[in-house]
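As you look at this complex, bear in mind that one protein chain is not there, while each of the others sits in place.
Note that the chains are named A and B in the order they appear, and that numbering of residues resets to 1 at the start of each chain.
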Amino acid sequence: MNGLPRRLKTLPKPLLHCAGALALILGGLAQPASAQGEHYKVFLDLSYSGNVWQTAAANGVKALAGTPPYDKTVEFKTVISGTDVQHQISDLQSMIAAGANAILFYPVSGTGLNRVIEQGCKHNVLMFAYDSTVTAPCAYNVSSLSGRYGANSAQWMVNEMGGKGEMVINHGVAGTALTDLMDRQALGVFKRYPGIKIVGDFYGNWNDATSQENVAKVIAAHPNIDAIWTVDGTYGSLQAVQQHRPDRLVVIAGQSNNGYRLDIGDAALQAKGLKGLSASFGPADGPYAFKVMMEVLTGQLKLTAHNVEYPLPWVPYNEVKLCTGLAFENGCNVFPESKVPALFIDTALNGDLLPELNLTAVQNGTAMSGATIKPLPAVTYADDLPGVNCTDCKPPADWLEPNRVKPIPVPN
Amino acid sequence: MSLATRLRPARGAAIAVLIYLVMYLVYAISEASATSVFAITNLLDNTIVLAIAAAGLTLVVLTGEFDLSGIGVIAIANVVVATTSVGILGWFGALVAVVLIGAAVGLINGWLVVGLGLQSLAVTIGTMIACEGVALVILAAPGGEVSDTVANGLTGDIADVVPVAAVIIVGVLMLWFVFARTRLGIAIYAVGSDENAAGLSGLNVRRTKLLTFVLAGAAYGCAGYLLSAQTGSGDPRASNTFLLFMYAAVAIGGTSLAGGRGGVFGSVVGAGILTVMQKMLFALGAASFYTSVFSGIIMLVALFVGNLSVLRLRRRRRGGAEWQSATPRP
Partner (left out) sequence: MAKRDAPTLSESKPARLRAHAARANPELLPVAVVLACAALLIIATKILNPGSSLTQQLSAVLVTSIFLVVASFGQGLTILLGGIDLSIGVVAGLSAMMISVLTNGQNASLPWAVPATLAFCAAIGMINGLGIALAKVPPFIMTLASGITFFGVGLGFTSGLAQRPVAPALQALMSGHWLGVPIPIYLIAGFVVIAAIFQNGTAEGRQLYAIGSGPRAASVLGLPISGLTILAYALSGLCAGVSGLLLAGYSSAATLDIGDPLLLPTIAAVVIGGARVVGGKGIYLGTFAGAIFLSALETVITVLSLSQGLRNIIEGVIIVGALLLQSERWGALRRWSN
């Protein structure tokens, strides 16, 4: 000890402890022996985290990764990159360097990740984006964006309103391709009917509490609003109306929170004027993307295009059906109040495409007992939307128009 | 304190370099390809935006002021490059534009703080929010196109061996070395150490502070330009996480938030630490949600270690009871 140079003697203790701890950690870093036969290294990379939607999607994917046969053949890891694009770039690069075979990710930017995605493709990594899309040509997008939620939900609302009334717009997070596209579609439809007046709009940022506060303020300023259009934050928006104007409810479109679906299916509330549509983007597109990705990885499926469509959920108030069990069967689409919390998003489940997922799976991330992965039916390909899921491409001529709902004529 | 002593990389910066090396070592051991040119280029590309932004911020912090507007300027710079670098302005014109825009915002900040006497923390929150708005007005959703000269040029390698980012960082450090010895550089330290004394001894405190805001703004503009190269596109949203990391880089690098102590060298290393820390945590296999926990703890440990050595240094120098507690600064 005496022979050490003075500087080393005064090295801060914490650093020495750090080095010691690191040595211990490094000791435990031995790689697990790879399984015999097929072995795939798959990563799930989240950007946003900590809200109901993201948690449900991530749990669904985790549950599937733990379902036979994937529990034996897939080495699965979840990474949370956070909302800074450079962090996600760095993490994706780490995953590629760690030898990933496939990466399923929720992109924080539709264009900013393109360079790292190209790097991944060059290293033969399958790059799959879910729900939110990227414009990189070699990436695969699995999303309901091409289902035209904005146009269809807006047209449905106009039909229910008879083409006139006071409307409030609840925008999502500003500056995202999703919000931009949905807003353009919805506002395009509303503008065609001069009887529809937009008396207020705010940015609910897909947050129920923020939406509730803002609707409370709007309703105080405009006591006669007839309708609220949302992409998310729907439950909060409706709660504000129920608190301040319980005897006269609204026409509303938005997410698929269980509490919201129960409300719109409630006959007593319908009698007070509640006409609701539950159709927004569902977390199940994450697990669905996982299944598609794995089928491509294992060679079971060959995709001829890069944009896969996950069917847009669509449950208007007259089609709400209560479930008796723990899964969506027999066409039921909402759980009783006692089974799940009000904010639980029903579209985390999909009885047809994801029979391997039940309530416990999406709430805890554990595989459904006794389930095995079932092959998927044929995939539907999504429309090309330049700037959204592709770069040098042409959209269909009517990409801003509703294609599920027939427009009513403009009233005089 | 003699000039030479003050301008040597502070003890805090030395500790920062040590921390960086330890983290890089852990990362390199666990990740086989970490020492390849490709991986090093990627790492430096990831570091450089934070490094330049933190470097600019350091100048303001050295005078004892705050500047939260960095991410707003970066957002504006990013969308400007994405909308003009291919068309009207070209890669060089876009660079000039973002530097001027950044300097202009810095000028506004500086004038409000120095000329009108407003508190810098509050003022720069205001300008940050306003800048975010301007970015959204210029580009409503992610998109635009960054010219290939910028995107490939700045993220690539010279002769396939030397990352361009490394050249830029070395350039910045050399610039700082020269700048710290100019009259303005010395004035910045003097103002930060003791504003009253600096003023009484004839330094133009107001002009010094104003210039730091302008230079910081120009640096943010450059950082935004580099971000455009990294992402190849424009995104109008400002990242709050990035703002917090800017400050963490400055603090971990040994610059005191109270002013008068530290330097750009430390902040650049601090930026490196935060970037390699993410790589290290991934390589160590930290469970997804625990990366946040570790990030926070590591930041505090790094700061604590840095502070510890500085406190010991002070106590040794004073040789007596340390009754002069540091001015509480946010």
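Basically, contacts are C-beta pairs under 8 Å (C-beta built on N, C-alpha and C of every residue); 3 or more make two chains touch, one makes a residue touch a chain.
Keep in mind the model is a prediction, meaning the values are calculated, not measured.
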Option from B:Ile19, B:Ala34 or B:Val123 whose C-beta touches the chain left out: B:Val123
Hidden partner chain, touching residue among A:Leu44, A:Ala65, A:Ile80 or A:Ala177: A:Ile80
Residue among A:Thr73, A:Asn159 or A:Asn207 that touches the chain left out of view: A:Asn207
Per the touch definition above, residue among A:Val340, A:Leu357 or A:Val405 touching the missing chain: A:Val340
Options A:Cys121, A:Cys138 or A:Ala216, residue touching the unrepresented chain: A:Ala216
Absent chain, residues of chain B that touch it: 112, 116-119, 121-123, 125-137, 140, 236, 244, 247-248, 251, 257-258, 287, 289-297, 299-300, 303-304, 307, 311, 323-330
Where the missing chain touches chain A, by residue: 49-52, 55, 58-59, 80, 169, 171, 174-175, 198-203, 205, 207-210, 212-214, 216-224, 235-236, 239, 243-244, 259, 340-344, 363-365
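To be clear about the criterion, only the chains that are shown with their structure count from here on.
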Averaged-CA centre spacing for the pair chain B and chain A, given as whole angstrom: 34
Complex interface listing, chain B residues touching chain A: 15, 18-19, 22, 26, 29-31, 33-34, 39, 42, 46, 49-50, 136, 140-144, 151, 155, 227, 230-237, 239, 241-242, 245, 275, 278-279, 282-285, 287-289, 291-292, 301, 304-305, 308-309, 312
Chain B-facing residues of chain A, complex: 10, 12, 14-15, 18-19, 22, 25-26, 29, 46, 49, 77-80, 82-87, 89-91, 93-95, 97-98, 109-115, 173-177, 179-181, 387
